[in-house]
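Only a single protein chain was left out; the remaining protein chains are all shown in position.
After this line comes chain A, so read on.
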Amino acid sequence: MNHDPFSWGRPSNDVYGQYNHQIANATISNDADSCNLTNFPKMNTQQPIITGTSVVSLKFKDGIIMAADNLGSYGSLLRFTNMERLLRVGKETIVGVSGDISDMQQLERLLEELETTEEVYDNDGGHNLRAPHVHEYLSKVLYNRRSKMNPLWNALVVGGFNDDGTPFLRYVDLLGVTYGSSAISTGFGSHLAVPLLRQLVPKDPDYENVTEEQARDAILNCMRVLFYRDARSLDKFSLVTIKKGEELKFEKNLKCENQSWKFAQDIRGYGSAQL
C-alpha cells in the first residue's frame, strides 16, 4: 500500500495516468502546504494568528466575577497590549473570550446584533436576554462553524444569571464543547488558575459560601500567578463583577500587584557555580 496520504483514494497513476488537477478547479498538488495558499481551492482557518490567553472566572454567593488580560499576541510577539477581551451583552451578561482575536471581533459583531434585535427592538419589557440564552446562542454558532470544518478559534466563558436569579457560568469552545462549573478558566488558566479557585469552591454548590471579597482576592491571585508563568500574558487586565440587584462593575487597566521577585537576587548559576 502507498502510505502517502496525498495518494489515498486516487486512481493509481500507472493505470489511469497522472491525475488532472484542473478538474473542478482543484489546483492542489503534491507540494501543497499552508504557506502556498494558491495551491488550495479553498482553505479554512487552521491556526489562530493574533491570540488572547486565559480568561478566569468564578461564581460567588450572589454573582460572578471574571477577568482577562489586555494582550493580543502575534505568535511569541506581544503585539497588541490594549485588547479588551471581556464583552458585555445587555445589562447583566459578560462573555470572556480567549483564542483568535479576529474571530473574537466577529463574535463581538454577532453579540452586538443579538443585543440590538433581542434587547432593544420588539422587547415589551421583562423578557430580557440573559446569560443562558447568550450561551446557548454562542454554542450553536461555534458548533455550526466547527461542523463546517471552519471553526471560530475561541474558547469562551459566559457569566451572568439564570432565569431564577442564581449565578450562571458556562464554557464553550471552538469545537462546540460546553460545560458549566463554579470555577472556569480557559487556556493556561485551566492548568494554573482552576486549581487555585477550586481551593475556594472544592465542590460545585460551595460557591454559595464565597463572598465577593474572597472571590475577588482569588481572581487577582490567579491573574498574578498567570503573569508569573504564562509567557503570553500581560500584567494589565480587566475585571468584571456582576452582582444580583446591582449595576455591572467593569474595571479596566488593573495591574498585577504584590509580585515577589526579591528572592531572584540570591539565585546564581545552574548548579555548582558559587559566584
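Basically, a residue touches a chain if its C-beta (ideal position, glycine included) is under 8 Å from a C-beta of that chain, and two chains touch if they have at least 3 such contacts; residues count from 1.
Just so it is clear, contacts and distances are computed from a predicted model.
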item: Absent chain [UniProt protein name; select from "1-phosphatidylinositol 4-kinase", "Proteasome subunit alpha type", "Trafficking protein particle complex subunit BET3" or "Light-independent protochlorophyllide reductase subunit N"]; value: "Proteasome subunit alpha type"
item: Touching the absent chain when the full complex is considered, from A:R85, A:H133 or A:R232; value: A:H133
item: Sole residue of A:E113, A:D163, A:D204 or A:D217 that reaches the chain not shown, by the stated touch rule; value: A:D163
item: Contact footprint on chain A, counting only the chain that is left out; value: 118, 122-127, 129, 132-133, 136-137, 140, 163
